[in-house]
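Chains shown are a subset, placed as in the full complex.
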Amino acid sequence: MTRLTIPVHLRWSDIDAYQHVNNAKIFTILEETRIAAFWDGPASHGTAHRVFTTGPGSGTHTYIARQEIEYLEPLPYTPGPLPVQLWISHLGGASLDICYEIAGADGPAVRALSTMVLVDEATGRPRRLTADEREACQPFLDEPVPFRRRRG
Amino acid sequence: MTRLTIPVHLRWSDIDAYQHVNNAKIFTILEETRIAAFWDGPASHGTAHRVFTTGPGSGTHTYIARQEIEYLEPLPYTPGPLPVQLWISHLGGASLDICYEIAGADGPAVRALSTMVLVDEATGRPRRLTADEREACQPFLDEPVPFRRRRG
């Protein structure tokens, strides 16, 4: 029931010729927030909740199976930290959905969702979330972010 | 009824620590294919179909309103050109949907869709597609790419 708020730093080169954060770079920024929020390692920004221990050499890799995003307002460059809200909206057998919201001047600027799959580093095949991982996710479960512009 | 096939060049730095093309970089690659396919300018790869004339100084900007992607297979680095199929699946009043498919070893590796909005450079507000733009889009209209992993 807790949405985490993770501050991320934009980079000047995230801005494209339209003077806004480039559409693809926003996925890089979301990648940073989920690592800072849930991945183990020396605590990043003091915010890591150490739900998952993954990455090259750890025994588990994390692949992204699906992403969806709505850009409701262009994001300008801001030199200070940009707060990103994120939470978990679904726990599957070997996967989970992470939702994100970035505030804009008049309501949400960005809404997004990533489906992550845990993959066994040795076999390259999906592996089930452990009981410990499931329990560690509980405090961060909330409703899926509402998408408005899906067609069909 | 024509799906265009646009060759794009991966860059070595598109590959991340997992030895595959990074999830966010795939959106950069898709951005390159739609520019090469539909945007005016000195012909890119000999493939430009000059449907739209946009960009800083042109009178029209292009914003992305929404994107959706399924990663069905990891993309390894390939030094030669990577063929990307793309087509238009919807023409709205001031927007259009572009669909993409990248082939993998066993079927599609990536399926994606971007909703683009044409924005008047002077007012910053959406502007309607012109009759000429609509007509130029006709040959590239096809069914939306099928997404398999949507939830809810």
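Think of it as A and B in the order they're written, each chain with its own count starting at 1.
Keep in mind that, in the parts below, contacts are C-beta pairs under 8 Å (C-beta built on N, C-alpha and C of every residue); 3 or more make two chains touch, one makes a residue touch a chain.
Being a predicted model, the structure only gives us computed values, none of them experimental.
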Homomeric complex, total chain copies (2 given)
4
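Throughout what follows, only the chains that are shown with their structure count from here on.
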For the sequence-identical pair chain A and chain B, determine the rotation angle of the Cα superposition and round it to the nearest 5 degrees.
180
Chain A and chain B: spacing of chain centres that average the CA atoms, whole Å:
23
Chain B contacts chain A in the complex at 17-18, 22-25, 27-28, 31, 55-56, 61, 63-71, 74, 90, 97, 115, 144, 147, 149-152
